[in-house]
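Quick one: structure below, then a few questions.
Missing here is one protein chain; the remaining ones are kept as they sit in the complex.
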Amino acid sequence: MIIYNTLYNLKNSKSLNHFIIILRENPITFFAFLMLFFFLITAIFGPYLVPYDPLETNTKIALQPPSIDHLFGTDNLGRDVFSRVIVATRLDLTISVLAVLMSFIIGSILGSIAGYWGGWLDIFLSRILDTIMAFPLFVLAMGIVAALGNTIENIIYATAIINIPFYARLVRAEVNIRREASFVHAAKMAGNSEIKILAIHIFPNTLPPMMVQVSLNLGWAILNAAGLSFIGLGVRPPTPEWGIMVAEGANFIISGEWWLALFPGLWLMLAVLTFNLLGDGLRDIFDPRKRV
Amino acid sequence: MNKSITRRNFVKTGLAGAAVLPFLKSMPALASKSNTLVVVTGQTINSLDLHRKGTNRASYQVAVNCYDRLLSFGTKKAKGGGYSYDYNKIEPELAESWVVSDDGLLITFKIKKNATFWDGSKVTANDVKWSFDRAVSVGGFPSVQMKAGGLVRPDQFTAINEETFTIKLDKPSKLTIPDLAVPVPFIINATVAKANATTKDPWAMEYLHKNPAGSGAFKVLKWSPGEQLVYERNDNWVGGPTPAVKRVVVREVPSSATRRALIEKGDVQLSFGIPDKDAAELANKVDVFSTPIENCMHVLCTNRKFEPFQDADVRKAIAYAVPYEDIFKAAAYGRGSKLWGGEKTIQDIAWPRKSPYYTDLDKAKEHMQKSKYKDGFEVPLSISLGLSSWMEPTALLIQESLSKIGIKVTVEKIPGASWRTAALVEKKLAFHLENFGGWLNTPDYYFFWAYKEGHLFNSSNYRNEEIESLVDSTLHIPMDDPKYKPNIIRMFEIAFEDLPRIPLYQPALNVAANGSEGYEFWFHRQLDVRPLSST
Amino acid sequence: MLNVQNLNVTFNTRKGAVDAVKDISFNLKKGEILGIVGESGSGKSVTSYALMKILDNTGVIKANKLIYSGIDLENASEKEMMDIRGREVSMIFQNPRTSLNPIRKIGKQIEDVLKRHSQANRYNAKQKAIEALKAVKIKDPENRYYSYPYELSGGMCQRVVCAIALACDPRLLIADEPTTGLDITTQKAVMDLIKDLITSRNMSSIFITHDLGLASEYCDRIIVMKDGHIVEKGITHDIFTSPNHPYTRKLVYATPRPGKSIRSLLHSQNKNKEVQHTIHEETLLEVKNLSKFFPGQFGPVQAVKNISFKIKKGECVGLVGESGCGKSTTSAILSRLIEASEGKIIFNKNDISTFAAKNFSKNSIRSDIQMVFQDPTESLNPRYTTRQSISDPLKNLTEMNSKEINSKVIEVSSLVGLPLNLLDRLPHQLSGGQKARVGIARAIVLSPKILILDEPTASLDVSIQAIILNLLVDLRAKLGMSYLFVSHDLHVVQLLCDYIIVMKEGVIIEQGNSDQIISSPKEDYTKSLLAASPKPPKLPKTS
Partner (left out) sequence: MKNKFPKLHAALFRSAQSIPVLIGVVVISFVLTRALPGDPAVYFAGAAADEQSIKEIRIAMGLDKTLYEQFFVYVSNLINGNLGTSLSTGQPVLDDLTKRLPASLELTILSLLLSCLISIPLGILAATKPDTWIDHLCRFFVTAGVSLPTFFTGILLIYIFYYILGFSPSPIGRLDFIYIEPDTVTGFYLIDAAISNEWDTWFGAVKQLILPAVTLALFTLAPIARMTRASMLSILSSEFVRTAKAAGLSNGKVLFSYALRNAFLPVITTLGMVFSFALGANVLVEKVFAWPGIGSYAVEALIVSDYAAVQGFVLSMAIMFVILNLLIDLIYMIIDPRIGFESK
């Protein structure tokens, strides 16, 4: 139903107008969507566009500074940093989008249940979420990855788990304030079942504030994966991934090979920045009241 | 120690020499060049007692610097610059003299008369006996190392009188004397230790863990685990020439980039164990000592439990496919020694030595064609996260190269904690990198650990009957025994033919000095601060 | 004292400049109370903010003259304005509770103003603040000084706001809807107090309200505003007896007062004759000994105490009371949104209190009992179009196919006078009146037997209220529904109810036929309710 509504809204040409208006209103949102578009293009087509095989080593040209041949220089195994940075986009976006999607879904369900029905269920769920929050989240992610092994799936799971409480709490609060709203009473009078009221009437209205959280989390998920890579619990080599590239490149900064860390770092930062700046725009798009 | 060194008396003792100066809140004067040396390392010292269970390798330096042994090795000029210990030259430390009986079963030591512990009490044969008893009784690594020299039971050790100590051996071994010069059989102040022992803890493990009680060249002034260890000179040391510096601060800095910056800027005088890359790049800026580590090799292991590796042609194909030169450049930055492209026939017993293999993809393909695995196979190549600085580039290069002969390799990173269990204890890694180095510098010692079935570093599950008997018969005979050389050469031949371990290169231990001199390399790969001085 | 000529206020929004106040001129004499009356969006509040120059950054003031006691307000610097505000001209706002800093003691808030205008120093501030509290007749001012706003009732808060506004003896008081949201009896008390204070201090005042009745009781002169223009100004009595402008007339007629009929609220030409509804003798709904407890911090709180009444088929019953009297709880229980603690609800001979409220949506009786909610904005799902909102009950509770649903939606929309082109709009794209119609359409789309109306017009402008009330009357006759009309306003209830129940603190104080309750109430409380309602002057003879 939610998907149907979204699709319905997208089909509607009014939605496109709405989108354009939101872009025009705020230069930063415009910039963010532009960057998002750029990253999506790179993620989809990147592997076909890059000049070199990101995995091909050639020690003869190791550690060369940026040049026409190698825009971002080469790394310690002679791999083209530019190609690696571009190809990594897909993996990094996948990790963050999947992780956030997972925590979004699970968090929404838990939060909705706790917020709508309240009572012991609420207390129980809230305590569990508090317990997760009481962990230093990054360390919890480290622990999970260390325990389960450092595969991409496990990184996604770990990132998702540490993000669940944020969604759950937010949804819980948003559902709670709407639980007694009169449009919810009206929906009851209209014969909607409890689940239907929750899923169709209340939950979609929590989306605008959730979108801000989603965008922040998308960025944070990338940083989280990068941090895991930095301490050696990240993606396995030789897979190109920004975090691991920064982490490995960091050791080369002092010796003067700055391009190894700088370019992936820059990309990482731009991606996170894009997601973070996206928040307000996304919220406005999901808010029907912003429509004219 | 921790209790007794409060800040006040730290200042008192530390600044005794500088008492004329106005009272200093900071120690710039104290840290002035000639008095104090600052060393940085990436490792953490986790105990001051080598005998304790769980003591890590970085902590062995405390045994070297703070305690004395009966014997020590001499010094020689090292290959990579600076000095090195000399395996062939045994020198006295606490012993004044020693005599080996003709049958080689009884060794009698005379202890230096003027040797005293830090608390002023005399070093006696009873202290030596107690310390040796402790080393063979506590189990774990110390006892295993003692056993290598034939030292197994307390009843082998006797304190004849205050200054005379004897060791009885079950059978003579060329390894006994050198084994007394390794860090393990260090001599503890038994009186102090016993005073702090309990019935539950007869060897005073808890006490000595934090409070060293020795006679060595340096005392521990301050120890903050994970942060720093401060050594202070023992002016009454008799084990060797009095150290030139009064104080040595060993600071732990985990980030290698930071360590590099520190040494490059001259903020520290010595950086211990720097990465090969930094060593190569810093060589013309500061003094860099890259000593090839004796009896140590970086190797690629083919586990016999993994079926394709039971095929000799597969192993040879791999040995010809490995991009040695690239690895040496990318992983070792040209530091250390090359171990490929050696002579076909073996004339000498130098070890580590070049294997007869070299990078030749045609030959590699030839061998693959001969094997049962013409179409190739898939195998995970495991590396340890803790050693990723060399293992990772090496693995990636091997991965790429082997793909050309049809072997599909996936690189598998294993966290440092599980590495040992998986690789050495359970020996379940099909294809992996390994870096064993033997303390006692003889090839048979290396073979004992790395080629005998069931032994810890034989992570390839290799078994060869001839090697088994060769090692057993060679390990304890003296090197000038006529059987020695032929036996060793035979071992080499088998090892290169069977290839459970494909040698890649001999790594170097890199140390950068900027404002200090006198660095000496030791087989235990820990820093001996005693010969250091500042420039 | 105040001379305003050609005042314009423009807001620069993203969608371009919006003129909120257009070219208005008026003046205010010393000691006079001037009422500015208008419906929402008429620009009356903006006018007052413009006088104080406390508009948002985006608001621009332009005027030929904007002179207060010889000071040119338009060109006064912000610093000068700060001295004028509170000292010369003060203002009180609607929503007294939110007009006070929630985390500062009220005494301190009064002191802030006193100190700002050098009316007090560190040593006597407290005493002066207490005096200010005393002046607005707050009991026990010494202790109240330490109170926080949340500890006070709405009426008390408004008194405190008055105390702040009057602390420095200003000469002009602007009161912006000061009693909106207060109970009717409180409203009267607060208004009387303000009036007393103004006259006793010989101040002038501008009283801004949407309630013509209230303005008529307290103002000397009245200005009527619409869409930023002044449409009419004059002496209060004249405005009422001979309104010139059609808009004023519309407002005057739409203001409920004793003795009016429901149709007379409408002034328009298309006024058709009121259709009489028939009341059957048969009882549709009977409430027996109904009680409701809520868990509270210090034990259960009884919101409804053992009430009983009946609603006949086709009858319209009014449930009247001030806030907190339990009328909303009662309506929620009857509409099966919440469970009753004790008692029976017999609907059409079924005791529906035996069905759990949680699962009532599955009950076939669900479609017979429907409800219209207080706030039309809040009662519509912001993501649902009008069509979705109206068809929602049909989808859930009937077997209709989408075609049937569609035609039913169109049918009901025209019944409630909702233009069909609004069916695909979202709530925020509708006006208040349109939203109210959507709410009603949704409630009647299932042809319920009883409609519970919970203050359906409380948040609407009077002119729209008049239309909606008439719509309800028409629908009742057409569809033969019974109503339970819940309201705080006796005048409104009397207009369309046959029977009135007066509640106070969870108890039914009095019930009886409308005429009887209005003309000869038995209980003091009912009397006080009636007395508190503003009494506008008599209407001119119907034109």
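Labels for the chains are A, B and C, by order of writing; each one numbers its residues from 1.
One rule holds for everything that comes next: a contact is a pair of C-beta atoms (placed from the backbone, for glycine too) under 8 Å apart; a residue touches a chain by one contact, two chains touch by 3 or more.
Since this is a predicted model, take the numbers as computed values, not measurements.
One chain is not displayed; in the complete assembly it touches the shown chains A, B, C.
Within the full complex, the residue among C:Val60, C:Met82, C:Leu193 or C:Ile338 touching the omitted chain is C:Met82. Across B:Thr198, B:Ser224 or B:Thr410, the single residue that touches the chain missing here is B:Ser224.
Checked against the hidden chain, the listed residues C:Phe11, C:Tyr148 or C:Phe309 yield one contact partner: C:Tyr148.
Contacts to the hidden chain, counted on chain A, fall at residues 26-28, 127-128, 130-131, 133-140, 142-144, 146-149, 219, 223, 226-227, 230-232, 243, 246-247, 250, 253-254, 258, 261, 265, 268-270, 272-273, 276-277. Residues of chain C in touch with the missing chain: 52, 54, 56, 78, 82-87, 90-93, 95, 98-104, 112-113, 116-117, 148, 150, 161, 164-165, 295-299.
Listed here are the chain B residues that touch the chain not shown: 6-7, 10-11, 25-28, 30-31, 36, 38, 40, 44, 46-47, 52-57, 139-141, 144-145, 209, 224-228, 249, 251-255, 257-258, 261-262, 264-265, 267-268, 385-386, 414-421, 425, 456.
As a working rule, only the chains that are shown with their structure count from here on.
Of all chain pairs, the one linked by the largest number of contacting C-beta pairs is A-C.
In whole angstrom, the spacing between the mean C-alpha positions of chain A and chain C is 46.
The touching residues of chain A, counted against chain C in their complex, run 5, 25, 181-183, 185-194, 196, 201, 204-205, 288-289, 291-292.
Listing the residues of chain B that touch chain A in their complex gives 256-258, 260-261, 264, 275, 277-278, 281, 323, 325-326, 329-330, 385, 388, 392-393, 395-397, 399-400, 411-413, 415.
Against chain A, in their complex, chain C makes its touches with residues 14-15, 332, 335, 337, 358, 360-362, 366-367, 369-371, 373-375, 378-383, 392-393, 396-397, 426, 428-429, 439, 442-443.
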